[in-house]
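One chain of protein is taken out of this complex; the other chains stay put.
Moving on to chain A:
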Amino acid sequence: MAVWFTRSGNVARHLKRNMGFLGKLNHSFLGFHQRNSSLVSPIDESYRNAVVVLNNAMALFSVRCSESTLAEAQRDSRYDEHENQILDFPGGQVTFTSEMRFISESPEKRTKCYQVLDDNGRPILGTSFQPLSKEFAVRMYSNMVTLQTMDTIFYEAQRQGRISFYVTSNGEEAINIASAAALTFDDVVLPQYREPGVLLWRGFTLQEFANQCFGNKGDNGKGRQMPIHYGSKKLNYFTVSSTIATQLPQAVGAAYSLKMDSKDACVITYFGDGGTSEGDFHAALNFAAVMGAPVIFICRNNGWAISTPTSEQFRSDGIVVRGQAYGVRSIRVDGNDALAVYTAVQTAREMAISEHRPILIEALTYRVGHHSTSDDSTKYRPVDEIEHWRMARDPVTRFRKWVEWNGWWSDEDESELRSSARKQILHAIQVAEKVEKPPLSDLFTDVYDHLPSNLLEQERLLRETIKRHPQDYPPEVPM
């Protein structure tokens, strides 16, 4: 065997001198011969046969040029412990393989999903999760119920024509509340638009929600935006912006700033399955990994982007598999399981802050409601599918079962909470409807830090015009 090897080496050296590129053989070809000689005809002493073998081999494998000469390669090249050759390329060392194999476009098995509670609200045997106190669990549950009730009533209000627009989070109450509960108030939130529960958890009052939807004087957004575009500097929740996925690179920038300040806080940003198709998603994850930004990316994979199902949105195994492509640690969780979401987000937060890295969490769930009040989803998906998820897979009911099982909740508590929440929300809407709209001056402020002269001028002209033609202007706009 050794004789054969040497002879092949001689042949190779001879070829290298005479045959240009064909003479540049790499080691693995010879290695291949050693290990898999059954695949080619046995080599005899003649040069011509060796050439035939070499030619056959060329047809089977791409020729790779090596820096070192063949003789040197035989003696000096590195091997790992399994006798696989290692070579340096920009980006680090890679092991060569002589087997040409494409990585499949889809894995054999989809990435597993972390779950704590089964559909009946019982902890799954052997599952680990973060324990909760009674107060905390009840607080989480109350918030989920309040969110659910708020969504129902505001949706109805829009249908009655009292507000112009609304977006529900039906089916995603667990993601909203449980993720918020796992964070501190110092953690900065950059939402998409289906996460009002995070604000609710942090103390945004029902009246404040109503004020924003009605765009009245009490709105801390000064009536500048459409309904559901909430924001609160005090609660570290960045104002909702309608553009999709733009908050992702912004979140990375904010996280980078937190890192530079060495704060014990991270950034959390939410987006849907559709948002991952945006270029900003790619830039954000790539950058976050390169910069080591402490940011948690939470994808609410609810199956639908308005009428586009995930099967038409991407062909990957959901979003979680993309994390590794960018060098981002990732996990898939059951988004309708409040305890799973809570545990995952809390762990992610620790990792993000202590290790200065981004984390990607894919929360699988279902968008029970329509995309918004401008959508009728029965037009593109079956009604019984929607009903199945609304009833049998409701995250609020599931968590309720767990809280009840612990002896922390009763039916009386339930009816009390629901009727109280309903009353409060209806009252908030009634009040908000009657509050004055923002004053005229709010049309011109905040364009810049200070009011520039041209806007002062425009405001003055507008006031003069209104005074001269009051019948042309709405009466309820305070001057």
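One rule holds for everything that comes next: contacts are C-beta pairs under 8 Å (C-beta built on N, C-alpha and C of every residue); 3 or more make two chains touch, one makes a residue touch a chain; residues count from 1.
In the analysis below, contacts and distances are computed from a predicted model.
From the set "Pyruvate dehydrogenase E1 component subunit beta", "Geranylgeranyl diphosphate reductase, chloroplastic", "Putative lipoate-protein ligase A" or "Origin recognition complex subunit 2", the protein name that UniProt assigns to the chain left out of the figure is "Pyruvate dehydrogenase E1 component subunit beta". Contact with the chain not shown here comes from a single listed residue; of A:257, A:307, A:378 or A:406, that residue is A:257. Of the candidate positions A:107, A:203, A:279 or A:327, contact with the hidden chain is made by A:279. When the whole complex is considered, the residue among A:128, A:243 or A:471 that touches the unshown chain is A:243. Touching the chain that is not shown, out of A:82, A:109 or A:233: A:233 (per the contact rule at the top). In the complete complex, the residue from A:287, A:366 or A:409 that touches the missing chain is A:287.
One chain is missing from the display, and on chain A it is touched by residues 188, 190, 219-222, 224-225, 229, 231-233, 238-239, 241, 243, 246-258, 260, 279-280, 282-284, 286-287, 290-291, 442, 445-449, 452-454.
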